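Apart from one protein chain that is not included, each protein chain of the complex appears where it belongs.
Entry: subunit A
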Amino acid sequence: MVFHKRRWLVRRLFFNHEQIRTMSRVKRRTTHPPYWHVLKNNQRDDEKISSDNLCFVREVIQDKYKNKSPIKGSDLDIEKTVWDPKTKRSGVIARNIGVQHMWEKDGKKVICTVLHVLDNHVVRYVPPEEYAKSVIGTKMFKNRKPLGCLVVGAEAANPDRFTRQYCSLFDEVGLLPKKRLARFIVTPNAALPPCTPLTAGHFVIGQAVDVYGKTIDYGFQGVVKRWGFKGGPASHGATKFHRRGGTIGTGRDKARVWPGQKMPGHMGSERRFNRGLKIVRINMKYNIIYVKGTVPGPTNSIVQIFDTILPRRRFTEAPPHPTYFPPEDGTLPQEDIWDSSLHVFGSPSISV
């Protein structure tokens, strides 16, 4: 016991190998899809179809998906559930379309990320009992109360480019196959029936959101960029030592390179959350959300937006629960909604 304590103190003073070791054991990325993934894209690209048959195929697709009217809130059978502070609502799939600078009312400039909420539709709801039996469900809800899972799809596309197994995921509900799918963990009172559209109105101005995305892929990077090493001197006689790592271990303690030693390697393309970003502007016409701050991932990448889990920025009053529906009497919502802290561009210049 005494021996371990002294070693722990020595390590504390010089180099904390423990921390590096735990981080290195975490598998950060895979390039292969999971085993349950249905083959998505149509492999038969070079099939030679005559132009008549091609027209016929297009007609069949149009007939299959044509005769559906736009979905209103009243058409879907949603149970009237009550919102409580412990409710987890659905999230939304969006595309990060770039960054725009806006100004607050005191003249301070803020960087806002523009997120375009794609055409989201609920594909399926898996109730808690069933989801807890699945592979991921057992891991997630090991010592917790199970929650339901909402499968949401975004970006409808021509069924031609997908396989039959993939299209069958959407056939039961009668949706066009979607390019993107995501799972959102929801409480049973926030469950939504299939074919429910999710729009930018799902969120409230001024609320905090968590945005999940895959970070920018930097490829194989050296130690200076990847881990922030200082490298070596640029001049003063340094021979071939400008951006290298230097020493990778001592000779005495353990006498080998420790697992997790920081070295060059693949950087980026990792799943990350940016939490607590405030929504400062919503454009209902184009389904656009402006969040204050930046989100993981490059421009034009897909992200998922959820209500925040940060305890002090959670909802205190009920948001559109379980989601937003345009009003039944046909009145259009306000097209461009701004947060009270932002300066609206059409309003007079700021004078301090």
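One rule holds for everything that comes next: a residue touches a chain if its C-beta (ideal position, glycine included) is under 8 Å from a C-beta of that chain, and two chains touch if they have at least 3 such contacts; residues count from 1.
One rule holds in what follows: contacts and distances are computed from a predicted model.
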Have a look at "Large ribosomal subunit protein bL19m", "proteasome endopeptidase complex", "Glutamyl-tRNA(Gln) amidotransferase subunit B, mitochondrial" or "Response regulatory domain-containing protein" and point out the UniProt protein name belonging to the hidden chain. "Large ribosomal subunit protein bL19m"
Just one of A:P85, A:P311 or A:G346 touches the chain that is missing; which is it? A:G346
Please give every residue of subunit A in contact with the chain that is not shown. 58, 61-62, 65-66, 68, 70-71, 97-98, 100-103, 107, 109, 114, 116, 119, 121, 156, 158, 175-176, 197, 283, 286, 288, 298-300, 343-352
